[in-house]
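Other chains of the complex are left out, but the ones given are in their true place.
Order as written gives the chain letters A, B and C; numbering starts at 1 within each chain.
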Amino acid sequence: MTTFSDMETVSDVETVPQDLLIVLRHPPHGSQWLREGLDVALVAAAFGQRVGLLFQGDGVYALLKGQQAGALGQKGTHPQIAMLEMYDIDTLWASETALAERGLSADDLMLPVVPLNAEAVAECFALHPHALIF
Amino acid sequence: MPMLTYALLLHAAPYSHQAALSALRFAETVVAGGHRLKTVFFYHDGVHNASALMSPPQDEVHLADGWKRLHEAHGAELLVCVAAGLRRGVLDTSEASRHGLAVHSVEPPFELTGVGQLVDAMLANDRLITFAP
Amino acid sequence: MLLHLLNRSPQSLSVYRELGEAFGADDHLLLIEDACYAALPSASAALEPFEGRVSVLAEDLASRGLAERVSPAIAVVDMNGFLSLTESHQRCVSWF
């Protein structure tokens, strides 16, 4: 099992900043925030914008493996996550703190993410010309 | 278990928070479990669940229709707080004409009522279960 | 003997604290919706005040991919179990 503490923490944002940073702070299913944030990301990408995603707080649960449809058949957000690559959204950052506090390792997640420490999260915000928080 | 009467209080807006779905799912479980669902009271942003205009995608649950079915099959009364509803644009034909509006958004079996009916529902039923965002 | 319903993730610490004040010796807590995340071992501190008197809703665990991750100290109940809890507890309050 690869835990994030085994991985080298990225202390500066190695990946080239994108045109638009979408920050996802809410977990799936409980509210519509995650879905609507991902919708903006997918639409912006379809419009030719290069989009980076940053998962903070409970937002990292969006990446958890094994999600299903919810109450009364409510669609989850995992199909949107699975579509990211098709839309050329492959820049996925996550707060290292958020992952560690929730005991999440790379094996728990649907997609690979680059864990960022606090300094790198701030850099991520600073380098992007546009940012939207959901 | 002897039959109990239930009232539900729903505060959550539809299609924004799971609580709107949780309430409907619980309501269906109540009647399937042999109990009587007497009253559903829609308050706060929960009043939007009574909108006759909601048009969700076909592969998503239609919340207002879900409540209507519970009314038709089990007689649950669907009470919408009039004070919370009016300011949010959730009103029936009679309130619409009283406010000079040509359009309305609430149709039977949803009924506009006062908060007093919530107090009544709490006192008159064996259980009151709240779902909030 | 109250049944407390809670639907917020343990990130909403203040709700857990206020519920903690209100929680009586014979009360029971049912975690639904985003409160399912409190059933993970990593969140055990949030549930300490309620130890041994906590259930979590199976359907909401499953949709979040948490079914196999629940802390063994917490009972998993489905919607019928939720209904049973409301039958056996005369009063139910909701924390959000």
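Some observations on this one:
Note that in this section a residue touches a chain if its C-beta (ideal position, glycine included) is under 8 Å from a C-beta of that chain, and two chains touch if they have at least 3 such contacts.
The structure displayed is predicted, hence computed values, not measured ones.
The formula for the complete complex in this structure file, using the labels of the chains on display, is A x2, B x2, C x2.
Quick note on the criterion: only the chains that are shown with their structure count from here on.
Set side by side, the interfaces A-C and A-B show unequal numbers of C-beta pairs in contact, with more at A-C. Averaging C-alpha coordinates per chain places the centre of subunit A 27 Å away from that of subunit C.
Averaged C-alpha coordinates give centres for subunit A and subunit B that are 35 Å from one another. Counting partner chains per residue, subunit B shows two or more touched chains at residues 18, 22, 25, 133.
Counting partner chains per residue, subunit A has residues 29-31, 70-71, 74 touching two or more of them.
For subunit A in complex with subunit B, the touching residues are 29-32, 70-75. Subunit B contributes residues 15-18, 21-22, 24-25, 59-61, 66, 133 to its touches with subunit A in the complex. Put simply, subunit C touches subunit B in their complex at residues 5, 7, 32-34, 59-60, 79-80, 82-84, 86-87, 90-94, 96.
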